[in-house]
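Some notes on the structure that comes next.
Here the complex is missing one protein chain, while the rest keep their positions.
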Amino acid sequence: MAEPAVAAGLGAARPRGSWVSAFARQRELSLVAIMVVLGALVSIAAPQFLTFSNITAVAVLASIYAIASVGEALVVITRNIDLSVEATIGVVAYCVASVLERHVFDAPAAIALGIGIGLVLGMANGVIVTLLRVPSIVATLGTLSIFRGLDYVIAGSHQVPLAGLPPGFTDPARTNLFGVLPVFVLVALGVVVLGTIILRSTRFGRQVYAVGSNPEAAAILGIPARLVEFAAFSVCGLLAGVAGVMWVMFFGTINGTAGTGIVLSIVAAVVVGGVSTLGGSGTIAGAALGALFLGFTANALPLVGLSQFWLQAIYGLVILVAVSVDAIILRRLQRATAERRAR
Amino acid sequence: MLARWETLLVLALIGLVALGASLSPFFLTAGNFSNLIAALMEVAIMAMPMTLIIVAGEIDLSVESMAGLSSAILGFLWAAGVPLTIGIPVVLVVGALGGLLNGLIVARGGLPSLVVTLGTLALFRGMALIVLGPRGVSDFPTAFTQLGFGHVPGTLIPWPFVIFISLALVLGIVLHRTWVGRQVFAIGKNAETARFSGVRVTRVRISLFVLSGMVASLAGVILTSRLSSARADAGSGMTLTVATVVLLGGVNIFGGSGTIPGVALAVLCVAVMQNALRLASVTVEVQSIALGLLLILSVVIPTFAHQARSAVDRVRGGRHPPADPVARGEAAPS
Partner (left out) sequence: MTMLPTAAPSTSPEPDGTTAVPPRIQLRGISKRFAATQALADVSLDLLQGEVHGLVGENGAGKSTLVKILAGVHQPDGGTIRLDGEETQIHGPAHSRSLGIAVVHQEPRLFPDLTVAENVFIGHAPTGRFGSIDWGGTRSRAEGLFRELGVQVDVGAPVRGLSMADQQLIEIAKSLSLEARVLILDEPTASLSAHEVDRLFTIVRRLRDRGVSILFVSHRLDEVFALCDRATVFRDGRHVVTMATGALTTADLVRHMVGRTVSLFPKVETPIGDVLLEVSGLARVGEFREVGFTVRAGEIVGFAGLVGAGRTEVARVLFGIDQRDGGEVRLHGQPVRFASPSAAMHAGIAYLPEDRHQEGLVGDFTIAQNVTLPILPRLFPRLLMRASAERRVAHEFTHQLNVRMTGVDQLVGALSGGNQQKVVLAKWLASRPRILILDEPTRGIDIGAKVEVHRIISELAASGLGIILISSDLPEVLAMSDRILVFHEGRITAEISHDQATQERVMFAATGNLAGDDPSPVPGVPSHEAGGPVDG
């Protein structure tokens, strides 16, 4: 905090809100803290929760969600939403599995193909939103339906079995680097670190926030808002492609329904991670942590004696709580500003 | 503009019927009509309050889960020996309460309905799973399953169609003929002016969500009856179809315009399209491609039609008022 200003003592007027708002403003830290506390509580009831094998198992699956959530977060920061990511993951997963099964491509080429398909589908979303001016909620609700349909058309009733994949293809999902760091977690960390650097330290990154934060002011500054949004959708698709490839490695057996229904978890991770659905604020690290948080929640449920059926309800509650907390903080901040003026 | 959109829908409907007839001689039979209608009635019923909600500038994504929760509770109660005469009213009350939850958070809390109802989309589905788990309850009495299966005696008109038409009539009158509907439009077009004009904006918004929740649970009851089975996953994915039908019916996603007749026509179009595709042995899953395309086109076409028209108007020397408010000053009489 700054000291009182020389001239009139108002320059340092940062609201020194309660610990609640200070805590909540640092969403990444608070998520980590909540996870530690809840993890400790759960491990009292179920000691196996905090074992190395359990934690890595959770983190590996959560990495896939985290990568998709990072892309989603990027789109949400620009004041849009992408509901089609789960279908993109599904299409990519099936296509990758299928070309491998039929020996059309070798593994590296299949991976590149998968990521490429993701990118193309993301760009399609971007075109519909920015060029055809369809609101993103409608556009991606539509492409969710279209991409999923494509997935069915391509897959039919066929299922690629684990045996259909080249030997070793699914190993990355089960390999720990130096015996401790799962490859998937490393990939997710890489995406988060790279994404954070881009968002924090490049002109494009700051434009993403500017467009979402105040589109009018961004226009005055001459920021190409539509190009930025298009890029966000494209990157989101690309990351969904990465997640789709990882999906194949993780599950091994793939049919046309891969990824059905997971968009809810992805959006939940983004919201829980502190990315405002009104755009302009939040970090991709937060979104990734949100995915990790939801992953641990899913894992902890059976350990504390709740059936998996509670998961959806808890996700729903978590979304409602997260957005309510954001709204309350915002309102407090505004009231604090008004009251400071009154003095 | 709206009249034009509805005309377009009528033409599309005629075209689709002709297409269907050319695909299969079976298409134009009464039995087929009865089938094609019955398959879409839950969606059609939920689309009615959704129309009002979107006109008012909000959205309710939670309807499909509310239908599932309704089905689950109904099954749970029936399995526990509670008669349906009590079970159905209970379920409708639960629907109203769920809608109230949505409405309170959105209208009083001032949160975006998109995220809030995304949250309750998960919450209600989760509650359905908690209530019923993975099992299905299917030993419902024939009198109940007749509601979804059966026809009005002596005709081939399915009962759900009767419910849909009644709901469309009532909500059509409410939206287009009563001042409540006028207030809904005013809120969707300019909520601030509406509030300054004494419209109880919060109350109207909450009421709309309550209505939506209640009708969604009614749709859950009908679905349970039609499938003769109560399941927690009932209605999965229906929100997409509901939203598609509403937007295809010419309702503006940003609120302020739309008609019930338009949405009713869109229901028929989608029903006929799905039926025709089925007769052409296109699988249900693949039909979702057509549905998604329709959804996007229903927004793209009016946007570009509007742009084209204003471009034409500009060329003709435009009678549109200038956009700059300052420029609207009237000619000085002096």
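In order of appearance the chains are A and B, and numbering begins at 1 in each one.
Heads up, the rule we're going with is that a contact is a pair of C-beta atoms (placed from the backbone, for glycine too) under 8 Å apart; a residue touches a chain by one contact, two chains touch by 3 or more.
Values in this document were obtained by computation on a predicted structure and should not be read as measured data.
Among the residues B:190, B:236 or B:283, only B:190 touches the chain that is left out of the figure. Although one chain is hidden here, its contacts on chain B can still be listed: residues 173, 177-180, 182-183, 185-186, 189-190, 192-200, 256, 321-322, 324-334. Residue positions on chain A in contact with the hidden chain: 1-15, 197, 200-203, 205-206, 209-210, 212-214, 216-218, 220-223, 276, 280-281, 330, 333-334, 336-343, in rising order.
The definition used in the following text is that only the chains that are shown with their structure count from here on.
Here the CA centre of chain A is 30 Å from the CA centre of chain B. Across the interface of their complex, chain A is touched by residues 59, 105, 109-112, 114-116, 118-127, 129-130, 133-134, 232, 236, 240, 243-244, 247, 253-254, 283, 285-296, 299-300, 303 of chain B. Those residues of chain A whose C-beta lies close enough to touch chain B in the complex are 81, 128, 132-135, 137-139, 141-150, 152-153, 256, 261, 264, 267-268, 271, 277-278, 307, 309-317, 319-320, 323-324, 327.
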